[in-house]
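A single protein chain has been removed from this complex, and every other one stays in its place.
In this document, chain identifiers A, B and C correspond to the written order of the chains, with residue numbering beginning at 1 in each.
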Amino acid sequence: MAGAQTNGGAKTRLTFADVQAGATTAQAGKLAGNPYLPQMATVVDIVDETPNIKSFRVRFDDEAVMAALSFEPGQVGQLGIFGVGESTFAINSSCSEKRYLQFSVMKAGEVTSALHELNIGDKVGVRAPMGCGFPVDAWKGKNILYIMGGIGSAALRATISYTLEHREDYGDITILYGARTPLDLTYKYDIEDWQIRKDIEAVITVDRDFPGWEGKVGFVPAVLEEMAPNPANTIAITCGPPIMIKFVLLGLQKLQFTDEQTYTTLEKRMKCGIGICGRCNIGPRYVCVDGPVFSMEELRELPDEM
Amino acid sequence: MSDRQAKIRELAAAALSEGRVDYFIGWKQGFNPSEVIPAFVRSADEVDELVWNPLAHHNLTTFLKRKMPDPPNARIGVCVKGCDSRTLVALLQEELVDKERIYVVGVPCDGIVNRRRIEKEFPDEVVDISFAGDTVTAVTRAGDSMEFAKGDLLFDHCNTCRYPNPFYADDLAADPVPEPEDRTPMWGSIEEFEALSPAEKDAKLAEAFETCIRCFACIHACPVCVCWDQCVNRSRRPALVGQRVDTKENLMFQMVHMFHVAGRCPSCGACDRACPVEIPLYLLHRKMNKELYDMLGFEPGVSLEEKPAFQTFKLDDPFGEH
Amino acid sequence: MAQATDTTQAAGTTPPGAEDDVKVVGIVCNWCSYAGADGAGTARLKQEFEMRLLRVPCTGRIDPLFAIKAFEKGADGVLISGCHPGDCHYSEGNYYARRKFELLDRMLPFLGVEPDRFKYTWVSASEGARWQKVVNEFVTKVKALGPREGRAL
Partner (left out) sequence: MKFLAQDQLQAFLGHLAGESRVVAPVKGDDGVVLFRPWSPGTEVELDVLLAKQSAKEFVFRQSETYLRYGYAMEGEAAAVVDDSHEAKIAIDDPAELRAAQDAAVTAHATLVAEPVNDAPAQVIFGLRPCDARGFVQMDNVFGGYGGFYFDPYYNAKREATTLIAVTCRDPRSTCFCTTVGGSPDGTDGVDALLTQVEGGYTVETFSEKGEAVLGFSGLADASTAQTLYAETVKEQAVARVDIAFELEGVRENLRANIEDPGWHELAMRCISCGTCTYVCPNCYCFNITDEMVEGQGERIRTWDNCFNPIYTMETSGHNPREVKSNRFRNRFSHKFWYYPEKYDSLLCSGCGRCITHCPTRIDIREVLSVMGAPRAAAAPAATGEEA
């Protein structure tokens, strides 16, 4: 995003004339005219991931919007139902997927419960993409380590897809993914694919023994410690429940990963999604526009308001 | 009056130095001598900032309700006037405040002055209000001054107060002031409003609630509005109150407050004094208490043994069809 | 509440072209008054059709704010009815409720709502005829007052 300019405020304020002349903001893109208005979209497919998580594949009704869509891995979008409200979700379809946008939704509150009632063909409002993606270009030539728990996988799926699609650009790719039970593992079709592939290492774990589960058992931080990945030339990216992130970050520190090597993606209550409404800030940074992707280095600067 | 102030300081100092409380809540002078604000005192050396005068309107028991104490398990000393003690009793009736963790200093009260009434007399800012006997002197920033009789400035609910002495206190800051023998409640200026026609009432209410900004000051200042941080007024599920700010929704907003404190609210007037746009909330709350008294002979917060009116019933409640 | 409102609308019986008619909301308990209203229907006891019924498990469930909300959203009258005192399906729900309704009944005139626009009463499952009488009397009174045009409530 563009940094704040440093001359007096009033003079650089945009007007409608500026906006019409195209002098708008870097991030605004096609939403520049009105970033609050959702694009009408249709649910084209629904995947039941786990008992309480569904993935919605949505397609903009306006073909031109669909064709112009481009986003970076790690960016988010607002998915909303008219009459209920909007919520922020990570875009977890691949950046190269041109047929639809995929959002995974865990049933929890008002909006997510309503989303779970949707059927194929229903209309939703979508505002996307928003926020910043992971610096995947800067990571070229490095080893990538993904550490994910539960629904945290949704925030990293697009990034995993990206690095796998550009496999030759990266060194070793390791995926550590854990969930409470085998039933709570999302994207089982991806997991099958990862386990077949020879060019990546995927470690799947569940919190405790479960009938029929023959894979690894153990909490993600414990398994990470056991795996003891080498920090040399490696980027670690983690997302999951706050308690898991906390212990994973401690574990990475113990393994000598520096703050610059460690990334996470945050979730906050959001409304506008465009850095105005004020509720998703951690100190001076807004998760919706400055994030949701942060390096540990950036997070250290901020007050303890995670 | 000043001997009450001295006694408050003495009791606070003792409680703090003996380690019986973590902090003591009283009143102190605000940014200029026309204001009195809540004071939070942590050590015996600081008790000299505590004051008592007829501007000490804040009902400090609101700082006892859940999620207000900081840290949450703090042992707190608190000053209460007669009306404040009734809200405290209401909280104690439902065990919403832990009796063991509070130390209560009761302050017998001669009535509190409505500062806003003085403010309205001048276009300029009132920067000093002083008291000498029954004379109140107000001075503006430009130096103009005006004298008032204290009796003319009292809050409506002070003029009709039947309980000037605290109901519940561990120690008193002075001997009790004389109490009226007849404890039959009086309802003050609501009769004027009652006499209006339905259309006139509607117009008056619309005028008042049009200006409501939904800042939640009434709800958060109210000591007995205990789900303040989880208020249904903010909820979208159920969507009992629309988030659109208009006259009707604003009144609905206040109805949530009023009906949810019925039986606990003794009309202390904290909501009314907190309102930044001066909506006469006491009208509604006093009317509610009047009807409760008429229905059940019930007065909120006057007995530790009693339950709030709406948490109990009698088989032969004297109303409704049988 | 939102759910309850929807049900009312779905069950609305206002014939077309009746804009000038009053809207009356009835909030009734499942066990007595709703059954009583059912009984009245089965017995083909003719009733004023402006009444829209809203069924709750017990009058104890009814917050006075439900009635206020109904008035705010444009109801011209609100009738609350449940089991007779002593007959509550949950033993004592209506005893608690009685106190709340009485306070509501006394507060509404203060809020600019004419006394005849609100009533709380008790109708048992077997009192179909009484239901008919209650509804007809109440709706007639509300009709006499006509539609409300409150600015505040």
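In this text, contacts are C-beta pairs under 8 Å (C-beta built on N, C-alpha and C of every residue); 3 or more make two chains touch, one makes a residue touch a chain.
Just so it is clear, the structure is predicted and the values come from calculations on it, not from any experiment.
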item: Given B:Val80, B:Val226, B:Ala274 or B:Ala309, the one touching the chain that is not displayed; value: B:Ala274
item: Hidden-chain contact residue, picked from the options A:Lys123, A:Arg167 or A:Lys246; value: A:Lys123
item: Contact footprint on chain A, counting only the chain that is left out; value: 1-10, 12-16, 19, 24-28, 31-38, 40, 81-86, 108-109, 112, 117-119, 121-123, 125, 242, 267-269, 271-272, 274-284, 289, 303-306
item: Residues in chain B touching the chain absent from view; value: 23, 30-32, 35, 37-40, 42-43, 46, 49, 58, 62-63, 67-68, 70, 120, 123-125, 127, 141-142, 207-208, 211, 213-217, 219-221, 228-230, 234, 236, 239, 242-246, 273-274, 276-278, 280
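The rule we apply is simple: only the chains that are shown with their structure count from here on.
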item: Interchain centroid distance [CA atoms averaged], chain A/chain B, Å; value: 49
item: Inter-chain centre distance, chain B versus chain C - centres from mean C-alpha coordinates, in Å; value: 36
item: Residues within chain B bordering two or more other chains; value: none
item: In the complex, chain C residues that touch chain B; value: 1-2, 63-65, 68-69, 72, 84-86, 92, 95-96, 98-104, 106-107, 109-114, 120-122, 150-153
item: Complex interface listing, chain B residues touching chain C; value: 193-194, 198-203, 205-206, 209, 238-240, 247-249, 251-252, 255-256, 259, 262, 284, 287-288, 291-292, 294-296, 309-310, 313-315, 317, 319-322
item: Contact set on chain B toward chain A in their complex; value: 236-237
